[in-house]
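Missing here: one protein chain of the complex. Every other protein chain is in place.
== chain A ==
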Amino acid sequence: MTTATAPAVDSEETTRNRRRPARPGTGAGRPGFAWAAPAAVFFGLFALVPLLLVVVLSFTRWNGLGSPEFAGLENWNKLLDDPVMVKSLWLSLVLTVLGVLVQTPLSILLGVWAAGHQRNRAVLSAIYFVPLLLSITAVSVLWRALLDPNFGIPSQATWLFGDGNLFGVQTSALGVLVLVSTWQFTPLHTLLYQGATRAIPQVLYQAAQIDGAGRVRQFFHITLPQLRNTVVTSTILMVVGGLTTFDTVLILTQGGPGTDTTNSAYYMYQKAFKSFDFGMASAIALLLVLVASLVSLVMVRLSGYDKMRSTMEGV
């Protein structure tokens, strides 16, 4: 931090004299609630009210015209009986797990590599970062064009890709979705791991070197254990992002072939803006929020992250 610490600190004595207990409410020069109110009202109106409304709408019938009618548990019953819904939850899970399994090792390796202070690493890291700057829309459109069945790269390499249509089969369509997310979001996680690696105390490595541990052993016995908190943070981001993946599905596969890549977020969009069943869509949205929060919570608990176990133990 450079800006805020610039002014010199007062002498010890004056500091102590001035530390009076705060007088509630009357504190001269202290901002009152009026300073917080405009932002609070604005945020409440456009973020918290919609969140409450999604709960209310999930118990209504509404086709986008007129006003929503109360429908009790109708949407929720339909949801449980809907085979596409069950399949979409399964697909969301598959996409999320694949995303975590591919991106985590990649971004740990890249992050540890980028943590080195060599000049070439800094330059390459700056290039690696570019995909993250682009909108998900731009990245999806770009990859759709690159993998186009008629004019794209697969059409040039039929020995590898068969008929060149990666979007026609479930396995390769899912693969494309994972690939595109990985291409775009690996830099974000790489940056997290880079920061965490730089924070590892150098003494640990010096001690390991004296003990004769090689590069690989240092990685597995020092670097990885020291990164465990970052693994949790990064995985939670991947899980929440993975479960709510929507733009890539819309642009790359439109949920197809058939419903073979229709994950829950895309199914919700379809229910709302293609079938105009807004009540059902709200129920799916609510389910997604609940699942995402639950998964994050479980991960935080299981990993002991909430107890903030220090990585400095024994240092």
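By definition in this document, a contact is a pair of C-beta atoms (placed from the backbone, for glycine too) under 8 Å apart; a residue touches a chain by one contact, two chains touch by 3 or more; residues count from 1.
Throughout what follows, contacts and distances are computed from a predicted model.
Undergrad: Among "ABC transporter permease", "Protein FixC", "N-methylhydantoinase B" or "Response regulator", go ahead and choose the protein name stored in UniProt for the chain not displayed.
TA: "ABC transporter permease"
Undergrad: Out of A:30, A:217 or A:301, which touches the unshown chain?
TA: Per the contact definition at the top, the residue touching the missing chain is A:30.
Undergrad: Among A:59, A:193 or A:269, which one touches the chain that has been omitted from the display?
TA: Of the listed residues, the one touching the omitted chain is A:269.
Undergrad: What does the interface between chain A and the hidden chain look like in terms of residue numbers?
TA: Counting over the whole complex, chain A touches the hidden chain at residues 1-5, 7, 9-10, 14-15, 18-19, 22-25, 27-33, 35-36, 38-40, 42-51, 53-54, 57, 62, 64, 68, 109-110, 113, 121, 124, 126-138, 141-146, 148, 150-153, 155-156, 183, 188, 191, 206, 209, 215, 240, 244, 246-247, 250-251, 265, 268-269, 272-273, 278, 281-282, 285-286, 288-289, 292-293, 296.
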